[in-house]
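Here the structure is laid out as structure tokens; the discussion comes afterwards.
One chain of protein is taken out of this complex; the other chains stay put.
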């Protein structure tokens, strides 16, 4: 224990100079699970305490910040969701400065944020489709539903497929045809695929209950 | 449900012991009582043990505790069954539970509030509480049963506690055609659990033959649509718990009743975050951010592993501007995004203000003045 205490400044120095890069020798030793003798294995498995738990060089008391390696609980309300009257909001006003990008556009660039899952995530909502265009797309959909499917219409009018589905309703005849086609496809599924699809449905129910 | 003559007979049969003695002296046939005589209560060991087990005050007499154990299906006379006490107790239970839920989680949607109410103070929860109190049901109710047993009959109809509630005019159509009921109409018209108050089962048109009437009532109690009555077991146990709360209120006051409810009902654990089942979480979150003037939510990939493998994991966070609102892991980007949106919405709905005081705290003498609780704007997509 004493030797450890004595070696501590040295180790800190070592950590400071070589924070990430390990020597290849060290890595090969660490990747092996045991050494030739029990005492050497024991020695190898002895890991130093987390740097937060070491007393700093100045020897003063300090705050240990060790965030939990887990998803935040839903009972932990994000700062943005706290109402104005909440005392936790007043107590943590620095968050407010941090969270408003228009206050400090230069200090935190967008690169600090993790990447988007899709490019379409960040698109602006545009309300570009006019009433006449809606009428037109309804006509098109009614005239030739095979040619003017939802995705084609969405591409033509530069809007989201959901919006097309909100505007137009396919005819019962087209719906029936599509359903028949789908049934024919389903009829060709074997037992494994059918079961897999059923399980997928069950997983989806669980997903929306937050139980997955 | 009960013919007036029967009630009259019942009253007579519950005369004081002296008079019944004189009846016996006159060799008149004495009708057996439907439930044990109240005079027997102080001599019942079971009852005294139950009284002590619940740590009830000495102010509550054993006779009253015995009365809380008699369900209307065992003894139809309102002065000897627990219907009235249960009604008082149910109002108190529902009041304290609802104020506790609403002040603790002011943003909960109404459907979740109803479900949480049901989880804390509904029939199934009260059944479990009664079981945890060690109350046993008598095989069949009657005069000779020990007053410490819960007495109810599965064959006879009982009184539902919310019988006196407002019954909608269209309740039949609601049941038959499954009409849609909006949440706001549930708040106003229905019982505290969001269920419709159905009218009493109809009286038999010609109750001349008591056997036939009993048969009809039996069928009504076994009606599969009327689950509340069908589950007579649960209803009797729940009514008992409600009646004990009512008795505590009547004999020890509102503060004691509140403490009792807190100790036995509200101290139980119910994870409200498990009550949600979403349909359109992403749209709902977008609407929420619009309503509150937040930046629109975007999904960002926090970390991932094994994208090309059979079991990939993506950790997706929902961001509004620079703030992360929720995060979740999923086996594909879409489901991770949905799960993260659900977490973000839950953390909105499950906001809980610190140091809340309940409205009923101000009932005490010398209580601090009422500080208004946080009230939320309401549901996002109603």
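Going in written order, the chains are labelled A and B, and every chain counts its residues from 1.
Throughout what follows, a residue touches a chain if its C-beta (ideal position, glycine included) is under 8 Å from a C-beta of that chain, and two chains touch if they have at least 3 such contacts.
Here is the rule we use: contacts and distances are computed from a predicted model.
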{"item": "Per UniProt record, name of the chain withheld from view [\"Chromosome disjunction protein 3\", \"SCO1 protein\", \"Exoribonuclease phosphorolytic domain-containing protein\" or \"Large ribosomal subunit protein mL43\"]", "value": "\"Large ribosomal subunit protein mL43\""}
{"item": "Residue of B:171, B:197, B:250 or B:266 touching the missing chain in the full complex", "value": "B:266"}
{"item": "Touching residue (missing chain; options B:31, B:53 or B:291)", "value": "B:53"}
{"item": "Chain not shown, touching residues in chain A", "value": "20, 22, 30, 47, 50-51, 67-73, 209"}
{"item": "Interface with the unshown chain - residue positions in chain B", "value": "45-46, 48-49, 51-55, 109, 111-112, 114-115, 118-120, 122, 124-125, 128-129, 131-134, 148, 182-183, 262-264, 266-271, 274-280, 283-284, 302-303, 305, 313, 315, 329, 379, 381-382"}
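By definition in this document, only the chains that are shown with their structure count from here on.
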{"item": "Inter-centroid spacing, chain B versus chain A (mean Cα positions, whole Å)", "value": "40"}
{"item": "Chain A - residues contacting chain B, complex", "value": "71-72, 74-83, 85-88, 98-101, 108, 113-118, 121-122, 125, 207-212"}
{"item": "Sites on chain B touched by chain A in the complex", "value": "273-274, 276-279, 281, 294-296, 298-302, 314, 316-317, 319-330, 333, 335-339, 342-344, 346-348, 350-354, 374"}
